[in-house]
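Have a look at the structure that comes next, please.
Every protein chain except one is present and positioned as in the full complex.
On to subunit A.
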């Protein structure tokens, strides 16, 4: 029985390390469309805090146009963004936690023979989460009650700390942020049964309208701009393998993500067809040692480069490596 509990604890910790980021994180990027942050970093129930460092490499491969038709970049185009994400989360009450993710971005682009390299802070995400339900039986299922998942709800505030088109920039290649505050309502559901972990994440966000008096460093007649509401959904399924007899765990996770943003408006007037949509799939490998405090991970997120899988958005591949430490 003790062995069973230990196995349960080890697997739970490893699956949490492996699945939370894979399921809930979506990379926001794009030299032309803003740079960004992952959206969620959560403290496991047994821990007090988490520190997380990850590095993303995002490579662009064309875009979907407003009709959903995929268009490749011209020959010779090589658009890349690198992001170093520094994150921390702290459980300040048993069921409450707060997290902060700050990205630093490097844009490295060659487009039709012209190169540009820029860097800067991205947009910062500040979140607070409340654990509504706990998954109390991740190892055995005897009754219907044992099927109850962990459910967390939260709020995230995106702070426009990056460089946006409304800053003193010369070019769209210099952009590292959206330039808008956004408030998201988040829902996270997760159920672990034995080696398996299923998680669902959903968020709905609304941007705060802002004044604009400058576009890429050029002062213009002031106006009000508002970005459309944002919907994000993802599902992920993970499986944890125990390695040897020491309790080390390797977790594999597959995920699907859907992102949609409604049309932009100017002075209250909507710009039809300016919204976007993106669908992507991902995979992640995560390794957690026996002590469950450290974990490392490597992942890949792939936007499907076929017509109909997105609209008005770049298609990219995102490769991520990360390391995380859990404070008890």
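Here is the rule we use: contacts are C-beta pairs under 8 Å (C-beta built on N, C-alpha and C of every residue); 3 or more make two chains touch, one makes a residue touch a chain; residues count from 1.
In this section, contacts and distances are computed from a predicted model.
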Identity of the absent chain, which is to be given by its UniProt protein name, from "Thioredoxin domain-containing protein", "Bifunctional protein PyrR", "Ferritin-like domain-containing protein" or "Cytochrome c oxidase subunit 1": "Thioredoxin domain-containing protein"
Residues of subunit A (touch criterion as defined above) contacting the omitted chain: 32-33, 48-49, 51, 63-66, 71-76, 86, 88, 90, 98, 100, 102, 111-114, 121, 124, 126, 159-168, 170-172, 177, 179-180, 210-225, 264-266, 269-274, 276, 312-314, 327
